[in-house]
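Complex shown without one protein chain; remaining protein chains in place.
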Amino acid sequence: MSLLSLDHLSKTFRTAGGPVHAVRDVSLEVKSGECLAIVGESGSGKTTLANMILGILAPSAGEIRFDGQALPARRTATERRRIQFVQQNPLSALNPKRSVGASIRLGLDTYRIGGRAERWPAVEAALEAVGLPGEMRHRAPAALSGGQRQRVGIARALAVEPQLIVLDEPTSALDVLVQARVLRLLDRLRRERGLTYVFITHDLAVVRNIADRIAVFRAGRLIELGETAALFNDPKTDYTRSLIGAVPVVDESELELRTRLAEGP
Amino acid sequence: MKRAIRILSRNPLSALGLGLVVLIVLAALLAPWIAPYPDHNGAVVDFLNNNKPPSARNWMGTDLVGRDIFSRILYAYQTSLVLAVVVLAIATPIGTVVGLIAGYLGGWTETILMRVVDVFLSIPPLVLALAMMGVLKPTLTNAMLAVTAMWWPWYARLVYSIARSEREEGYVLAAEVIGAGTTHIAFREILPNCLPAIITKMTLDMGFVIIIASSLSFLGLGVQPPTPDLGSMVAEGANYLPDSWWLTVFPGLAILIAVFGFNLLGDGLRDVLGVDR
Partner (left out) sequence: MSLLDIADLTLSFKGLSGLTEVLHGISLSIAPGEKVALVGESGSGKSVTARIVLGLLQEQKTARIGGTVRFAGQDLAALSPRDREGLRGTEISMIFQDPTSYLNPVFTIGRQFAEVLRRRDPGLARAACEARAIEMLAETAIPDPARVLGSYPFQLSGGMNQRVMIAMALANHPRLLIADEPGTALDVTVQAQTLKLMRQLVDLHETAVLFISHNLGVVREFADRVYVIYRGRIVEDGPTAAVFGDPRHAYTQALMAAVPRITGDGLPDVPEVSEAFLAPKVHHRLRSGRAT
């Protein structure tokens, strides 16, 4: 059952140097409860696509349907609430002048989730759900580590109980040990809460281990879509093959896979 | 707050600024008690002692009608500070709201509001104030009004430029995706990030407002006699230079100290509050 469907979606930006086709005629279904990875290099259109899903950008052509309903360019509060996101840069994502708790509470206040008296406990529960102590709500973002800030970003998205979360390079600014913990957290939360993820990244090694399906983008076009294991074992396009071939690896077995792919079909 | 004072006092110049400002504020507040001749703030005449150089009796000499200049400077500080505080208390919120709305909303709102601001900024401040004072009666209230009219656009522009760059920050995007309202985002999310710069500018501007107000008085368009004012005192004395130098030098120094103090303090605050401009 598909939760989100993109139907012939395009986005063109007008610039001084002529029109830029950031996303070209993309059709894609995101199934309820799956983690779909959107992979591409800079200029692939993956961020533009994410912004259209989130309603930050209006598509130039095509339609976005959520749960069977077409989403308008200007969304209502309820429509917004169902799709949340986690950003790449955890430092910029939190207001430096507000406490961590205030940032999480914003969504609860906006949608009047629970009574006023229940909201601070709810904020603390959201922090605990991402593995942070509840009392951390009093802290300023500057007093947190990168990994803690990213967990707060996740807690903020979860607090309004969305159905779909767009994860925009959620771990690429983190150290590898922190990344490992955050990825496990994201994976566990999805299973426990039946969430659907659109995971945007350039890091194929990460999506290999977290995504159910992978969509490869290049220059605004969807060029390959498949189940994760199938796509890695037998990529259909040379571009995907070259992307996998460029991943720096640490194991001999990885090197073997990479060499096999480099040799081609 | 404690941290702020510690950092301020670490830098000798900021400490000096803080010291001067505290001194001036205390002088203005305590004028009625510390002035040697408290009644000299009004229309007092003492022709036996007029135009006397500094002495043990009158530390800064006396003016043309025999009033103690030191006492009048203390009272003049009261006038200047009240004027500066009132001007900034009105100009800052107006400018902030205009800048915040223009910077966050963008589009047509931004174009219209910022064009208005540009028009105000393109007129030399003193000329604008002179024009206003030409139409209105030269009273203290009108002087404040004139200075306020030329002051708010600076705050609009400052806040606008910060709001515009903050608009691109991830936390603003996050609030928009969550679905928070425009008012919330502008005033609760963006405004707190503009405050350090606003506070710093206000401190720096205290000195400048005092100068502009003094200039207006110097031209006879500001505070009217017999109310003591630093600008008018300098103006009166200017005709008797260099013989009766104390008539101009002491009020002039008083202006200098006030402007200097507020500027040093403003620079120090800029460091404390982490404003890079």
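Going by the order they are written in, the chains are A and B; count residues from 1 in each one.
Operating definition for what follows: contacts are C-beta pairs under 8 Å (C-beta built on N, C-alpha and C of every residue); 3 or more make two chains touch, one makes a residue touch a chain.
No experiment lies behind these values; they were computed from the predicted model shown.
Looking at the complex as a whole, the chain kept out of the display touches A. Residues of chain A that touch the chain left out of view are 41-42, 146-147, 175-181, 183-184, 187, 202-206, 208-210, 228-229, 232, 242-251, 253-254, 257-258.
By definition in this document, only the chains that are shown with their structure count from here on.
Chain A and chain B have centres, each the mean of its CA atoms, that are 50 Å apart.
The touching residues of chain A, counted against chain B in their complex, run 54-56, 77, 80-81, 83-85, 87, 89, 92-98, 103, 106-107, 110-111, 153, 156, 160. The touching residues of chain B, when paired with chain A in their complex, are 169-171, 173-181, 184, 188-189, 192-193, 195.
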